[in-house]
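The structure under discussion is supplied below as structure tokens; questions concerning it will follow.
All protein chains of the complex are present and in place, except for one that has been dropped.
Chain lettering (A, B and C) follows the sequence in which the chains are written, and residue indices restart at 1 in each chain.
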Amino acid sequence: MIKVTIWNENQHEKTSEEVRAVHPNGIHGTLKSFLEKDEELMIRTATLDDPECGLTQEVLDDTDVLIWWGHMAHEKVPDEVAERVQKAVLDGMGAVFLHSAHHSKPFRRLMGTSCNLEWRETNDRERIWITAPSSPIVKGVNARYFELEAEETYGERFDIPEPDRLIMIGWYNGGEVFRSGCCFNRGNGKIFYFQPGHETFRTFYHPTVQLIINNAVHWAANERPTVKGNTDSCLHSERIEPMGN
Amino acid sequence: MIKVTIWNENQHEKTSEEVRAVHPNGIHGTLKSFLEKDEELMIRTATLDDPECGLTQEVLDDTDVLIWWGHMAHEKVPDEVAERVQKAVLDGMGAVFLHSAHHSKPFRRLMGTSCNLEWRETNDRERIWITAPSSPIVKGVNARYFELEAEETYGERFDIPEPDRLIMIGWYNGGEVFRSGCCFNRGNGKIFYFQPGHETFRTFYHPTVQLIINNAVHWAANERPTVKGNTDSCLHSERIEPMGN
Amino acid sequence: MIKVTIWNENQHEKTSEEVRAVHPNGIHGTLKSFLEKDEELMIRTATLDDPECGLTQEVLDDTDVLIWWGHMAHEKVPDEVAERVQKAVLDGMGAVFLHSAHHSKPFRRLMGTSCNLEWRETNDRERIWITAPSSPIVKGVNARYFELEAEETYGERFDIPEPDRLIMIGWYNGGEVFRSGCCFNRGNGKIFYFQPGHETFRTFYHPTVQLIINNAVHWAANERPTVKGNTDSCLHSERIEPMGN
Partner (left out) sequence: MIKVTIWNENQHEKTSEEVRAVHPNGIHGTLKSFLEKDEELMIRTATLDDPECGLTQEVLDDTDVLIWWGHMAHEKVPDEVAERVQKAVLDGMGAVFLHSAHHSKPFRRLMGTSCNLEWRETNDRERIWITAPSSPIVKGVNARYFELEAEETYGERFDIPEPDRLIMIGWYNGGEVFRSGCCFNRGNGKIFYFQPGHETFRTFYHPTVQLIINNAVHWAANERPTVKGNTDSCLHSERIEPMGN
């Protein structure tokens, strides 16, 4: 059983009828609706308006994989919540960051870079190419690429550390490219960044997008090491006794 | 001409006669004394007690490579200074983090991990092996390893992202190993972490240690790109115009 | 069910009583004896003296993970067998190379480098440190390090490409260090190099060594992609039809 917490900012849904039409139960609701078909997953959701953003220490301790969607209210996530999420990932919780979560506080903290990119909203068609077909994240895709009829354009340069593994590169008919699927190991945690998912498009209803997010949850779920890997504190290392020779 | 700023916490020097005996002009003074023999370097120093830690935006804008030594007072560096240093590195400034700077705020921000390690102060002998002999950072070392008669023991697990290039691994006679020389690209900046340099030992007087730090400064000095690589802001990406097809 | 083929050169066993005493059924027999306790594995063995080294195309097509031990007779493996193994890995077969297999033809072909190292046979004690405690390869080790009372010393520099993930570093009481556990992705295949396993020592009877090899087999087993990842030929790429825009 993999315990999944889907975190969604849930702000566009409150102000935009267009977004509500696409995601009547919020983006978290859309994500939940296809993930809950997987019987190995136990799913909980949380949003910005919940107390402590719904991400108390108890919730994180009970989460194997956290999915994150955010956009217009990144700065409203308190620093202590962002730090708590970062620490949970370093301790072994998996994390899947979707689309505009590239600029979320936890993702930027984990990467250490600006995570900036270039972007444009013009309903570009996107074709996403698989660069690592043997990755479990693309298991079942069974094609060299898949297409999204309309997505927000994200373009390079994407300011991230070199991914530990690059899984996908996106092509846009407007002329851009983007590293659309990136794997990172950080501390004891596994992180997947996946570019598709603009709030006004039906991207999360696309079967291949659903398959990849589902796969990524399984990939990121990680038995946490029983020997602490020195991530128990961000401020103190452990003193070791001399071991003789 | 490479503009170098040596930053030293300079706290042990105020309270410990033992440290003062080794570093009569502070650790920054010791570092400066051998680096200033290199005529291609122009050197400035800064310490924790200086206003804004001596690291104003003006100083960072005028710095090609920043060297950092800190230990007991990491938390006294204000967050805004740490963020300014992080941003300068992402914008293209080189950075060399020495010894206990593994836990400095700027290094931890740039790595995104806890940067924890294990340690012991027992005057262990250390032998540092070169794993990447073609790196410019070990140019002139001309040996498979070099030795330090006494160093503080640093042991794995060192909680860092996989280095972009691993240059050295340290062996201690007490039984530990450590990734002692690690290169990272972050944003437009180059980062080198180098493990030797405990405050009570004469490590920074060792000719090979001096050579490596000198080499690392040249390696990290980086012509900053004239087209901004999307690191000009940590909060906003750049909107791009459609380019047609 | 994971189909495992254990390949052992099986030459020392024919000429050295010392080796026979440690491995009465050959090194392949010793490896088989603990792996066959894992009911998810189906195990076959093959040796140098078998026709085509026991590694026909049929055998490789029926193998999920190949384990390789070789030392004194690397050059007796025909080039066509080495190429067949390389191609099978690129097509998605997992591979675990043990100890002196660092110089085997298939490993050198897959790495592209000399795979040279330094070595000494003096019964050094080895302590192997875990640098990536969250890797499934060290699941259950539950310690920061483990020790081998006597192993052949392998020392850096180990001339390999930067591993995709470094899992372990070995320390020897004679003064050396070695990257003892290294993961590589090549083509669609996963490769693990593991340093312990000298023929005259009881290394493969060590419970932690057995656990790690067992874990590595599970890690390397890989559902082969159903869309060919362009590895079906080493000489020709695939022509693609224009896809319009």
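Criterion: a residue touches a chain if its C-beta (ideal position, glycine included) is under 8 Å from a C-beta of that chain, and two chains touch if they have at least 3 such contacts.
Treat the numbers as computed from the prediction; the structure is a model and nothing was measured.
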{"item": "Candidate in contact with the missing chain, chosen from B:20, B:44, B:76 or B:139", "value": "B:139"}
{"item": "Of A:56, A:131 or A:200, the residue in touch with the unshown chain", "value": "A:131"}
{"item": "Residue, one of B:3, B:76 or B:165, that touches the chain absent here", "value": "B:165"}
{"item": "Residues of subunit B (touch criterion as defined above) contacting the omitted chain", "value": "92, 130, 132-134, 136, 139, 141-144, 164-165, 173, 185, 187-190, 222-227, 229, 245"}
{"item": "Missing-partner contacts on subunit C, residue numbers", "value": "74-75, 86, 90, 103, 108-114, 116-120, 122, 124, 153, 155, 157-159, 161-162, 164, 173-176, 184-187, 229-245"}
{"item": "Subunit A, residues in touch with the chain not shown (by the definition above)", "value": "118, 127, 129-133, 144, 155-158, 162, 165-166, 169-171, 175-177, 179, 245"}
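Definition applied: only the chains that are shown with their structure count from here on.
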{"item": "Proportion of interface numbers common to subunit A and subunit C (over half same, under half different)", "value": "same"}
{"item": "Superposition of subunit A upon subunit B: rotation angle, C-alpha, nearest 5 degrees", "value": "180"}
{"item": "Whole-Å gap separating subunit B and subunit C, where each centre is the average of the chain's CA atoms", "value": "37"}
{"item": "Euclidean distance of C-alpha centroids - subunit A vs subunit C, Å", "value": "34"}
{"item": "Multi-chain contact sites of subunit B, meaning residues that touch two or more partners", "value": "118, 155, 157-158, 162, 175-176, 245"}
